[in-house]
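As you look at this complex, bear in mind that one protein chain is not there, while each of the others sits in place.
Now for chain A:
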Amino acid sequence: MTESLLSVEGLEAWYDESHILHGMNFTVGKGEIVTLLGRNGAGKTTTMRSIMGLVRKRTGSVRFGAVETIGLSANQIARAGIAFCPEERGIFSSLTVKENLMLPPVVAEGGMSVERVYELFPILKARGASQGTKLSGGEQQMLAIARILRTGAHLLLLDEPTEGLAPVIVEQIGQIIEKLKEEGFTILLVEQNFRFAEAVGDRHHIVEHGQVIDSFERHEVEANREKITGYLGV
């Protein structure tokens, strides 16, 4: 494994009184695509939201590069260079496509130029003046990914980017994720769709009851297919 960019140790999190994460442990190496797999309610999204600082009550350690982020607020964590693409895309209906795209502030140098973003996602240029939520589901997903590429963040948290999308769109999203990896982005991916996850992921962590209960490198997937599908209940 390469040098780790994100390292999560003993992460626990609560929503009000419910204890959701019970000590998550995993690392994401620089330039890797790492997936969190698991059934509904296992704690994958809560893990993402905890890393991002959106779950108020959390303990343990989340180190991003040399920075310990467990005590930081969401905006400070984002400024440190982590970008978030939430479940259900989070496109703002009161903003145009262009405004949605330009919304996240630049947090570091080296982000994609707007021209490059338009090259990857030509539809966003053509539909720039439309209301954000007037785009199709697939286009909204493209927009949700596109807008965090401009910011200069190097770690992207993608929460179920294929949810509810047609297979042809899922394939496009897969190609985009591959391209992002080539460009040096590090990606932590939450997925329900295991076929998609295994196609793009370098490493997979199985999450159950708020813990990582098993992990597989890309080359170990084939030999453990039955075990993995057992975990996921597919």
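Keep this in mind: contacts are C-beta pairs under 8 Å (C-beta built on N, C-alpha and C of every residue); 3 or more make two chains touch, one makes a residue touch a chain; residues count from 1.
The rule is short, and it goes like this: contacts and distances are computed from a predicted model.
Set against the options "Electron transfer flavoprotein alpha subunit apoprotein", "Branched-chain amino acid ABC transporter permease", "Cytochrome c oxidase subunit 1" or "Ion-translocating oxidoreductase complex subunit E", the UniProt name belonging to the omitted chain is "Branched-chain amino acid ABC transporter permease". Considering the whole complex, the residue from A:S18, A:N40 or A:S93 that touches the absent chain is A:S93. Of the candidate positions A:V28, A:I70, A:V107 or A:V190, contact with the unshown chain belongs to A:V107. Hidden from this view is one chain, which touches chain A at 52-54, 73-75, 77-79, 83-84, 86, 90, 92-95, 99, 102-105, 107, 148, 151.
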